[in-house]
Each structure stands twice: as C-alpha cells, then as structure tokens.
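This is the structure, below, for whatever I ask next.
Note that this complex is displayed minus one protein chain, with the remaining chains in position.
For reference, chains read A, B and C in written order, and residue numbers begin at 1 within each chain.
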Amino acid sequence: MLDFEHPLDDLRARIDALERDAEADPNSDITRELAILQLELEARTADLFANLTPWQRVQLARHPQRPHTLDFIERLCSEFIELHGDRRYGDDPAITAGLASVGGRSVVVAGHQKGRTTADNVKRNFGMAHPEGLRKALRLFDMAERFGLPVLTFLDTPGASPTLQDEERGQSWAIAENMARLARLRTPVIVIVIGEGGSGGALALGVGDRVLMLEHAVYSVASPEAAAAIIWRDSKHAPDAAAALRLTAPDLLRAGLIDRVVPEPDGGAHRDYDTAAANLANELTPLLDDLCAHDPDDLVHARYQKFRAMGEFTQAPAATS
Amino acid sequence: MLDFEHPLDDLRARIDALERDAEADPNSDITRELAILQLELEARTADLFANLTPWQRVQLARHPQRPHTLDFIERLCSEFIELHGDRRYGDDPAITAGLASVGGRSVVVAGHQKGRTTADNVKRNFGMAHPEGLRKALRLFDMAERFGLPVLTFLDTPGASPTLQDEERGQSWAIAENMARLARLRTPVIVIVIGEGGSGGALALGVGDRVLMLEHAVYSVASPEAAAAIIWRDSKHAPDAAAALRLTAPDLLRAGLIDRVVPEPDGGAHRDYDTAAANLANELTPLLDDLCAHDPDDLVHARYQKFRAMGEFTQAPAATS
Amino acid sequence: MHYRPEFEASLRVCPACNYHDRMTAAERIALLLDDPPSFRELDAEVTAADPLEFQRPSGSYPDRVAKARALTTRNEAVVCGAGSLGGRTVALGVMEFGFIAGSMGGATGEKITRLFEYALRRRLPVVTVTASGGARQDEGLFALMQMARTTAAAARLGEAGLPYVCVMADPTLAGVTASFAAVADVIIGEPGATIRFAGSRVVQGTLRRRAPVEDHTAEWVQQQGMIDLVVARRELRRTVARVIAALAPHPAPAHAPSPPPRPAASPAARV
Partner (left out) sequence: MHYRPEFEASLRVCPACNYHDRMTAAERIALLLDDPPSFRELDAEVTAADPLEFQRPSGSYPDRVAKARALTTRNEAVVCGAGSLGGRTVALGVMEFGFIAGSMGGATGEKITRLFEYALRRRLPVVTVTASGGARQDEGLFALMQMARTTAAAARLGEAGLPYVCVMADPTLAGVTASFAAVADVIIGEPGATIRFAGSRVVQGTLRRRAPVEDHTAEWVQQQGMIDLVVARRELRRTVARVIAALAPHPAPAHAPSPPPRPAASPAARV
C-alpha cells in the first residue's frame, strides 16, 4: 500500500468488514450499505487518481504489486515460448524474451523483467539489464526480421545495470547497438512502457513505430532521485525532480514523445491485472493489423522520421556564432 | 634447427668457417672452394626438401622461426592498421586483424597470431583463438562487406582454445558463426594457410573463394598427436598419423581441398621471410584483381558450390538400407 | 518404427532420476513425428567413400564402415527425410550415434547438405537432432570441410526465411557442435546431454562462476547463454512444433507436398 493510497484504506476496510459480516450471517441485508460504500470508494479513488502528482505516479510505476512483463505476456499472448541466451556470454534473467502469439499473430516479445520477491529481484537484478540481456533481445530482433514477425517490447526498468562488470562487457555498446538495430529493423516494432522507463536501459528496447504508455507509467532521462542529486544536490528533492522532468504519460503525450496513453483500471494496474492487459490488448490489436500491412521500407523510413523529429531547438541570433 | 636439418649443419658450418677465414686474411682466395660448397648445400637442401616426410613438414610448419601472420602482413602490405576488440567481451591477441593495403588495394586482414618468445606465446595463447578473437574477426568481416573490401585470412593455429572458459563463452558458436558469415560474405575472401591449419579453429577463418597454402604448411582435421592418441592410443605414433591424414599441401591440392601451393624459398620459409612473402604476393595480386571483378552474387554462389563439392561419398547397394 | 510400443511407455527416460538414455535414429524419428508415422527417407543409399585409404591398426576404414552398417542397418551416421510434425511437413535429419559414434564424414555431410537444399527447394522448416563425437578422423581434411559445407547450407535456409531448429542430444561434440548445430535459429538441449567443443582433451578449468549444474551439460550450456531451452523428451515434439509454428506462421499449405519420391541415384556422387 502506497502512502497516498491510505485515505482509501479506511473505506476498503469497512467494505471488507461488511462482506465478512454478511458471510457470517447470510440473512443480514447489506446490499444498500455496501452499494453506498462502494460508490464512495469509486468516487474517492477516481478523485485521488485524477489528481496524482508526478511523484505519486513514480511510486505507482514502481509499485511492488504492479504487473510486470511476464504478467502482461501471460494475459496478452495465447502462446509463449521463452528463449534464452545471447549465444556469446550468458543468459540474463533481467530480460524476458521469446516467441508469442497475439490475436492469432506470431510476434517476438522482449521486455525488462522485475521480480516480486526479494530472491527473484536479486536474480533479475531488479530489472536492470546486463549487456548479455540486451544482446539476447538483439538476437531476437534479428530473428523477428528474418521471419517477418512484428516485435513487441515492454519497458520496465530503473536503468541498465551500471557495475564495473557491466562496463567490462560493454554496456554502452550493447545499448547503442540495440537502438541502431531497432531503428533499422524491417518489421513492425511496438514499444509499451508498462512501469518504469528508466534512461538508456529502457531506450535500448524503446525505438519503435509506436510507443504506448500505461496511464501511470513513467519514462525519464534519469530517475527522480538521481536528477535531484544532480540538480538539488539532495535526493530528497526527488518529488520536485519528478515534477520538473515531465515524466508522466499525459505530459509525454503532450510533448509528442509517445503516441498513446493506455488507461489503467481504477486504482492502478496493480489492482486488476486482467483489465490492465485487456485495455492494452484493445490498443494493440488494431495497431498490429495496421503496421503489418505496411511495406518494410516505409516502416523504416517512418520510424526514422518519427525519432528524427524528437528534440526541440531554436535559432540563436547570427551574431553569437 | 630441426632434427632432419642436421645433415646440412656440417656443410653450413664449413661455409661459415671459410668465410670467417677469408675475412681474417683478405688475400686468401676461397672463391672456388666456397662455390663448390655452396653448390653442394643447394643440392643437398633441394634433395632433402624434395623428399620431406609429412611429419617433417609438420615440424617445418611449426618451426619456431617460421614467419607468422604479422611477418607476412608487414611484407605484403604497404599500410596496416591493426584494429582491436569484439565490442562485446575482450580483445584477443591470438588473432591479429585490421585494415591494410595490398598492391594499392584496400583489404581487411585477419589471421591467427603465434608468438616467438615464450612470453609472447603466453600472451597470444600459442595462436589458439578465444571466442572473442574469432568475434573480432567476424566484426571485421562485416566491415569488409559494408565497405566492399576483399578479405585475406592467414591460418596458423594448433586449433581453437579448448578450456572451460572458452566453452563458457561459446567457442563452438563462435566457430560456426564465422564459417556461416564467411560462406555468405558478399565480397572476395582469400584464405592462406601459412603454417599450421589446425581443425575448427583454423576453419573459422578458412571459408573463402580461394584457399592457398604454403609449400610446407599443413592443414588437418586434428593434430597428428591427437589423431595418434585416438587411432593408435599412443601419441608417439604422430609421424604415422601425419602420413595417414594426408595433411601436406601437395596432398591437399591433389584432393581438391585447396586451390594452390605457394612455393617456399630453399630450406623453408623460415630461412627467408622476404622470398616467402614475395612468392605469396605473386599469387595474391592477380587473384585479387580477378576476384574483385566478380559480382557479389556470383562470388557467394561459387563459394557455396566450391565447399559444396568437398566430401567424397558413394552409393551403398539398395538392399542395405 | 518397430521400437514404438516400448519407448512410448518409457521414451528411454528413467522415471526415477530423469536420466535420458541415448536413442536410435528410428526412435528419435518416431518420437518427433506425428502419428501415424509419416517419415519418407531421403538419400538412404549414400555411404562413406575412403578418400584417404585410411588404415587403423584395428583395420581399414571401409571395414569400420561395413561393421557400422551391419550394426545399425544404416548406411551413414545421419538419417534424413521428410515427415509431418505438428501437422506440418518438415525436413528432418537425425544423427545415428551407433554409426561410428555419429561422426561426420563426407557422406554424412553430403546428406545433411542435401537435406538443407531439399528444404530450401520445397520451402520447408528443418529440424536436426545431433548426437556425434565430431568430425570423422578417417577422412582427414575432407571430414573437417563438412563443418563448412553443412554450415553454409544452413545459412542459406535462414536467408530464405525458413526456420531451423536443432535438438542437441547426448553427446553433441566438437565438429558438429561447432557447425550446423550451433547456427540453428532455436536450439533445444536434452536434459543432461553433454554439449561441448573440446572432445577428450584435458581441460584445466578452475573458475566456476555461475554454475550450480555440472559443466558441459545442456543445463550448464543454457546458463552460459548458448542454447534456448532444455526440454524433456516427453515435451519435445510439442515444443518443436510450437517453435516452428511461431517462426513460420504462414507455411506452404500443410500436408500438400506429398512425401517426396526417393531421388534417382544422384549424379552428384563423385565416387
């Protein structure tokens, strides 16, 4: 339970108690009381979520119960065969990748994979990919192109793993090579930011024909904590940094950096995985149909132009130069 | 000095002594005696080298003073820029690779690199490539294709490095990927076996449009020692294995597995690097001119057919199957 | 095919410890292909020549081949053909370990190369099952070159957008691991199978970084990032079928290509 959700706790507790009472005494009539409480919960939830601060969204995006890549794959795909390894160095559990079927269509999927338990998170390095994880995804991107399969990527990472060992195996090179490959891939690529889109580690899976973003996901050049440490010299200013960075889905849609905000169920995706996945499927299916109808040359050209346009600039007075 | 070269030792010593005497006493006339001795040395060298056993050729191919890849590059190329690293894991000194110019033509070169001193040999792992060395070569093969440069490879290795660490980084996968890439490379590839062509580690650089082989180089499915251990259960039978494996340049030319034998100077390449390199250059220059005039599609097709034809088989009586 | 009833029960897998015993090519084919058996063999008559006139102390190479033929009733260390897998026609090459340790010589390489070429012509997916000690010494450099030619043939399949799945069975070693096996799009290992590059050489390994499983087993090789999956025999057919369906969602109409006629004695035979 996140701090800002506490105002709803009391209501939820009263509803639970009422339902327990009714179970104990089947003759009691709680229908009316329950309906009132539920209406109030809905209203207050809607109110709370309509006015989330950026920092609250960061917390939602990182919610320990938030659905992760595998949770979405499970619900979106009728078949999933996870494939392993980069054929060079290792297999990285921080990246999940494989072959799947979405609405009867074969696709390649790849995403950052966070754990839910501590042990699982240690194994998965909290979703922070090693170079070999990004290279596993790269291998599957190549496979997608070879067989003409569209690619779906799921972004959910605090960033790429930054240790000395990751530097030794060329973390920067892995990120750059993935971006270059995705930019030129001759098959449709759809990017979905499902939780935390953190920095270059996210962007290594983030170059696509369309970028969708879940309503409460965030996507940022740096974590609010890191930005606060740089800008305010104090990571306690993370909430300020979160606001300043404009990292929420609605902000990024306005900025033209993403294409679509996918609505989450009331109270956030972590309260209802199935609805979260169904909302995503609603967007995904027509998008796949549309993109798969395009010529590869056109796709690659349009993808280049799409990212080509990202970046504001202006003209200095000629005297300065 | 190899064992079988000893019969020439005495003659060489007498020539040296005569020359020293003449230096000490400028008035002495040794012209005639020297001429006789030198003629005899030439005759006996020619005789010895005309009747080398396969095992003697193995020893020559492994001669510590034999010219290695860098010795040939130095003499064949007017420019050489060594490039480093596979951009994934490391830089392997057992493989030398880079950009060079041969007869005014830009080429990509890659070869196994043995050392001459013990320290150098340890650093270069006796020319036994690690996976990252083969992947450095692979990166340069890709570069050659991108820029339409022909590739020259130099084979001189006992085999690929076989340790547990090499297995961990996918030695088999590195060899196979290199062969696959060379087989389909859309630019000319010329392979030169300069010393020891040992097993899969050699073949990882060995798939080309033409395969040249120095006169006393050897090329084999396994080292004679390893084959003897398997076949005779005793590596002392290496000379027998060397004969049975048909690993000499003339044998392989007859078998159709190589295209050309490049003559070595009298007494072997280790006695005269410059002549060895000049003989190779004589073959190489017209070959490069020829291959560079071909269409990439035709090159790839002909290369496929060339290796496609390597392998004898017969038809069993239908009853057996 | 006649083995079917007995391995149907056990699949040669120990119910107690999951040990996967080696299988013959015939058992493999029955394991992988749909019921009823649909296998049509190709190039069954191709067998080894003796390009080096190779003699071991124990006898000539042709003697070894003759013994292997008698032992296995096969003419070579690989059995190739076409059949239905998951309702779709595939080209299938299965190595016969009983035939000179599944070693790869010129005839073996010829059959594997022809299989890839056959698949290319008919636009079929390819499945191989490897079980091999590596290159066949008795054919010298001819044997080594089989690595190049089978790998080159496999590479053309990928360029044509046709899927290739390799199942690495016990043991997959040296010249087979390092050639057409390693370049498959998807690689599946059998539980416990030894998969490695170096054959019998002594390997001085001290560093054990990430390995809670035994070195050089399929499980270990998967941890090293080299194979995609380790799949129990009971699940193998289903998994291979799913992979092929995922990679080639729009196949040439299933069942349509009738089982290929055995080709006439190949004019490519050189001996």
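One rule holds for everything that comes next: a residue touches a chain if its C-beta (ideal position, glycine included) is under 8 Å from a C-beta of that chain, and two chains touch if they have at least 3 such contacts.
Since this is a predicted model, take the numbers as computed values, not measurements.
Shown chains touched by the hidden one, complex as a whole: A, B. Screening A:R184, A:K236 or A:R260 against the full complex identifies A:R184 as the residue touching the chain left out. The omitted chain makes contact with just one of the residues B:L76, B:L99, B:L205 or B:V300: B:L99.
Among A:N51, A:S78, A:T117 or A:T314, the one in contact with the hidden chain is A:T314. In the full complex, the hidden chain is touched by chain B at residues 79, 81-91, 99-101, 105-106, 132, 136, 143, 146-149.
Not every partner is drawn; the one left out touches chain A at residues 160, 162-173, 175-177, 179-180, 183-184, 199-200, 203, 206-207, 219-222, 226-227, 230-232, 244-247, 252, 255, 257, 303-304, 307-318, 320-321.
In this text, only the chains that are shown with their structure count from here on.
Of all chains, the one whose mean C-alpha position sits at the greatest distance from that of chain B is A.
In terms of their C-alpha centroids, the spacing between chain B and chain C amounts to 32 Å. Shown for chain B are the residues that touch two or more other chains, namely 169-170, 173, 177. Across the assembly, chain C contributes 182, 224-226 as residues in contact with two or more other chains.
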